[in-house]
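In what follows, a structure is listed as structure tokens, so that the remarks can point back to it.
A single protein chain has been omitted; all remaining protein chains appear in their positions.
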Amino acid sequence: MIQAGIIGATGFAGAELVRLLYGHPAAELCAISSVSFAGESLSSVYPAYAGLCDAICESEDAVVERSEVVFAALPHGLSQAIAEKVIAAGKVFIDLGADFRLQDEETYAKWYGGRYTNKALHAMAVYGLPELFREKIRQTRLIANPGCYTTAVPLALAPVAKEGWIEMTGIIADCKSGVTGAGRSLSEGTHYPLMNEAMHPYKVAHHRHGPEIEQTLLALAKKEAAVTFVPHLIPANRGILATCYARLTKETSVETLHTLYTAFYENEPFVRVKPQGEVADIHHVRYSNLCDISIHVDPANRTLIAVSALDNMGKGAAGQAIQNMNLVFGIEETAGLAILPPAF
Amino acid sequence: MIQAGIIGATGFAGAELVRLLYGHPAAELCAISSVSFAGESLSSVYPAYAGLCDAICESEDAVVERSEVVFAALPHGLSQAIAEKVIAAGKVFIDLGADFRLQDEETYAKWYGGRYTNKALHAMAVYGLPELFREKIRQTRLIANPGCYTTAVPLALAPVAKEGWIEMTGIIADCKSGVTGAGRSLSEGTHYPLMNEAMHPYKVAHHRHGPEIEQTLLALAKKEAAVTFVPHLIPANRGILATCYARLTKETSVETLHTLYTAFYENEPFVRVKPQGEVADIHHVRYSNLCDISIHVDPANRTLIAVSALDNMGKGAAGQAIQNMNLVFGIEETAGLAILPPAF
Amino acid sequence: MIQAGIIGATGFAGAELVRLLYGHPAAELCAISSVSFAGESLSSVYPAYAGLCDAICESEDAVVERSEVVFAALPHGLSQAIAEKVIAAGKVFIDLGADFRLQDEETYAKWYGGRYTNKALHAMAVYGLPELFREKIRQTRLIANPGCYTTAVPLALAPVAKEGWIEMTGIIADCKSGVTGAGRSLSEGTHYPLMNEAMHPYKVAHHRHGPEIEQTLLALAKKEAAVTFVPHLIPANRGILATCYARLTKETSVETLHTLYTAFYENEPFVRVKPQGEVADIHHVRYSNLCDISIHVDPANRTLIAVSALDNMGKGAAGQAIQNMNLVFGIEETAGLAILPPAF
Partner (left out) sequence: MIQAGIIGATGFAGAELVRLLYGHPAAELCAISSVSFAGESLSSVYPAYAGLCDAICESEDAVVERSEVVFAALPHGLSQAIAEKVIAAGKVFIDLGADFRLQDEETYAKWYGGRYTNKALHAMAVYGLPELFREKIRQTRLIANPGCYTTAVPLALAPVAKEGWIEMTGIIADCKSGVTGAGRSLSEGTHYPLMNEAMHPYKVAHHRHGPEIEQTLLALAKKEAAVTFVPHLIPANRGILATCYARLTKETSVETLHTLYTAFYENEPFVRVKPQGEVADIHHVRYSNLCDISIHVDPANRTLIAVSALDNMGKGAAGQAIQNMNLVFGIEETAGLAILPPAF
């Protein structure tokens, strides 16, 4: 069994990683750490785990020492130092934070306010979106695991971006996120009575994930992308729905587009292109590593509407991290992730 | 007191009209009708009204006869015959359905499949969006009351459309609606366990309200508009959030746009332009006739993002119908609508 | 217009009072205070109120000085000092907290840990449950306004307690509360993702409102009552559902009980006894001052099941406070409260 440790296990992404490792046939949780809950058990934070996973939060070093793969689910800026230790020890590092996601240090500095402390490390980091960068992932030990928006939008647009069928500027990504996306920290915005029966955009056209999405689209299209990215918070626990709008470079029918998408994702175990006439819905992918995509066209504006739905904690965080681990360790890519999502 | 009757009172919009009339200082409910619940009391359909409003559903004719103003909240195609009777009797007709909203009969025929049976009637109908067509409303007795999307999107874009600050093609209206928008009829899509923790688009770029929105924008901009309109259903009872994207015709700062919007809506009692840096949220307008608008810009794509929030049953249906009634009868425009929306 | 001030206006009960005063025909808000938001506007805390009620939080003294009636919505222990000032100034004091609710100081000391600082004041306080103590309320200037559970349970049991038809020990009050009942303060338990799709009891048989309920039942039955009171939190914003179980002292049919209840509440504007066969539902009383009651019997256990539903912020807090104000000032008891609750 692969020995897996988690640094920052008491956050939502960390806790979901624990859950997935619990059901993994070839990996097992060996150690966890948490700054806020040092010395406490994970099940005291999440009573759902009581009696089944009562692991105690230890130190970061304990996690690094005992693990073959270390997952980090931390606020930005904290992963670089840990990565250094993990990589130096010859182990695998999978970062669920943003520290290794942006190739351009200036962009990182602009959006996150920090610096790259070890450039060699950044050079070896691979962006962990398996559907787009699978081969590179297999060959590294340092994964920058993308988040929910940065997975949902590129997957919705990848086939047409790669083929040059859409204009790469003027792209609109109108995204809606369940409240777990805001994390475990309390805030007025996530206080039940103020979030229930509520819905609003936030960080309109000014969210840190915007440049990251553009970086992935650039890699696909070999052209600079300009994405107007507007995230919204909706009253549900889990799920990202990304409604993406892009101008088609030529008149194309929805049939042709559907064929392109179907072919592009033909062998992907976790991407489901919906039949024509159906729509992606966050309800259908909850608690799974799936990403559903539906394709639509508005001929009047010659605009493609590609809608992707995923679980922000699954394919948008912990599920994808497990998928990356599977790739790096050369085991079945779907190991621990081959579940049927609940129907309700 | 103005004697007000409702045809189709047991649907959601009809029931909300009843509620607003109950609190109206200058109008009162005099009769209701319903095909599905003929002879039954409204409170047997909506127990919330028990003991307070136990009106019995009578015939359409009874409603027409006793009312000075008749509201109709009916499936499309059914209002024309009633309008004829009401107008012939010298009374006021306010239609919450779609029968009188589209000026162009061909467009109506294409989207609704019917014909205009009495063209004189259609000629006298005024589109009841008071913020844009107040003076005309005051001078008619036949109001085509717009619905939720067709109010939210034009209000979000009116100032810039009128000034020519945005390109009128390539507009994106990504709209999110609470489930009451789907009406009182049962369907799988609105079955609680399937809609809770769910979110999806529907009728993507093919919703009947698209051409109606374009008609209003044309009236404002004096230019044909092309709007890619994508509605979504979200797990909340009430509320429309319209996130509208339009290419600016010139570089403009958010400050300048904010000033334009503030001036445009300066004297409007029901439109609140949010201060810069704040966002519109459906939570803040529930059970009211308010429309909140927040203005944002993505300079990289020279794109305006205008977000409007309203209650689909309030400003998006019954509230606006009351506002129109007030205008037609020459009473205080805010009568019966001057409430403080609940904070939670 | 009665000049009404609120101390602690930024909590949930305070904010709801503001909303109700906004629609009151004979009273108006003249001043508010808040410790947490001193100098800030109420609408900065509750954007729903923006432009409609932008009152600034001032000092307690300013509120006392300008008001004819002072409402206090404060944590326990803080009302006594304010009451002294208000009463000394010849004004009316309505306390939404617990400081004046318990007649027995020892009980207060046991559950709240404080002491009665001015016994004369406590002697003049009247428990503000109008359906049970209307005449006394009319004759005082110091009202101890009961909360949600302490209104819902006594109203459910009053007719049978007064008539001696139930045993006063072994009463079970299984209560379910919407999350606004937990107040505006953030906590893990009210963090959206942890409260959504959740439900649990809390303070089982050990909640401060237990002895208060027993005090009211004693006043009705002239016998000591022993109530096993178990509150639960449910995933909804508003509403208390109290399912109360009491052993009948003799065999009685549901018809007889229904007749008793109907007679008892015959002239009450805010209590609706549901027809036999129907059930009370929090959905039917939201945003109102109503209390719905349904009556059921289990003959096998000779047990009455009385279910009451009210809005914890309405009849369970701010609505009732307004009702009490109306009584004290001798105006129409339903003034400002005669609304039709929303049907959805």
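As written, the chains take the letters A, B and C, and residue 1 is the first residue of each chain.
Heads up, the rule we're going with is that a contact is a pair of C-beta atoms (placed from the backbone, for glycine too) under 8 Å apart; a residue touches a chain by one contact, two chains touch by 3 or more.
As the structure is a computational prediction, the values presented were derived from the model and not from experiment.
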item	value
Contact with the hidden chain (one of B:Gln3, B:Gln103, B:Thr169 or B:Asn237)	B:Asn237
Residue, one of C:Cys57, C:Ile305, C:Ile322 or C:Leu340, that touches the chain absent here	C:Ile305
Identified contact with the non-displayed chain, of C:Leu194, C:Ala219, C:Ala321 or C:Ala335	C:Leu194
Touch with the omitted chain, as defined above, among C:Ser36, C:Gln139, C:Thr169 or C:Ser187	C:Thr169
Of A:His284, A:Arg302 or A:Lys315, the one touching the omitted chain in the full complex	A:His284
For subunit B, the residues touching the chain missing from this view	12, 178-180, 184, 186-188, 190-193, 195-197, 235-237
Touch residues of subunit C, complete complex, unshown partner	169-172, 174, 176, 193-202, 204-205, 226-228, 230, 232, 234-239, 241, 243, 245, 247, 279-283, 286, 294, 296-298, 300-301, 303, 305, 307, 309, 344
Interface with the undisplayed chain - residues on subunit A	12, 15-16, 18-19, 22-23, 46-53, 180, 197, 237-238, 272, 274, 278, 281, 283-287, 313, 339-344
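Assume only the chains that are shown with their structure count from here on.
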item	value
Copies subunit A and subunit B touch via same or different residues, half shared test	same
For subunit B placed onto subunit C, the superposition rotation in degrees, Cα atoms, nearest 5	180
Euclidean distance of C-alpha centroids - subunit A vs subunit C, Å	46
Rounded Å distance between subunit B and subunit C, as computed from the means of their C-alpha atoms	36
Distance from subunit B to subunit A - Cα centre to Cα centre, in angstrom	38
Residues of subunit A engaged with two or more neighbouring chains	193, 195-197, 235-237
